[in-house]
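With one protein chain held back, the other chains of the complex are shown just where they sit.
Here is chain A:
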Amino acid sequence: MPQLDAGARHRVRFTLNGAPAEVEVEPRTLLTDALRHGLGLTGTHVGCEHGVCGACTVAIDGVPARACLTLAVGVEGCDLRTVEGLAPEPGRLGVLQAAFRRHHALQCGFCTAGILMSLDAYLRLRPRAGRAELTEVVGGHLCRCTGYAPILAAALEAAAILRGEDPSGPATREATDAEKAHA
């Protein structure tokens, strides 16, 4: 039973975007701060720090979760994924990221990392998720710029591509029509 003292720093080990990682933190350190300040990974954004905005969302053991409501000492041994893990190699975009770009699903980009991580984790769990389900997933995030319609269009298109379907098929056409209606 690890018992960690309040003032002291403690080493926490976990898997981060597929590679072993470790960071030294106090028990009170939030996962957001451990990632940003401890590991220098500033892709995970911090908005409200009380679970409401979704900007800090990362995948913990495959499910999307708020990093600002997670203690860094609590993720010992966990499998974490952050937005830094989405691109297949430097200078290239992942499928979801590319769809976001095509559909103008971001403007200022503050909310984007969190939304990408929610969608990435969710689509791995439920590759066949449709519009209603993805609307709920995106509903866990605040975006003040886009009005959400292009985010959903991008999500539906990416989901189709990830399923190996023709991205100009019915699911995506529905998305594009919605975008036109929105424009």
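What to note about this one:
Simple rule for what comes next: a residue touches a chain if its C-beta (ideal position, glycine included) is under 8 Å from a C-beta of that chain, and two chains touch if they have at least 3 such contacts; residues count from 1.
Convention: contacts and distances are computed from a predicted model.
When the unshown chain is looked up in UniProt, the name that turns up among "ABC-type polar-amino-acid transporter", "Nitrogenase molybdenum-iron protein NifN", "Ring-1,2-phenylacetyl-CoA epoxidase subunit PaaB" or "6-hydroxypseudooxynicotine dehydrogenase complex subunit alpha" is "6-hydroxypseudooxynicotine dehydrogenase complex subunit alpha".
The chain not shown here is touched by just one of A:27, A:43 or A:94, and that residue is A:27. In the full complex, chain A contacts the hidden chain through residues 1-7, 26-28, 30, 33, 49-51, 54, 57, 60, 63-66, 68-71, 73-74, 76, 118, 122, 136-137, 139-140.
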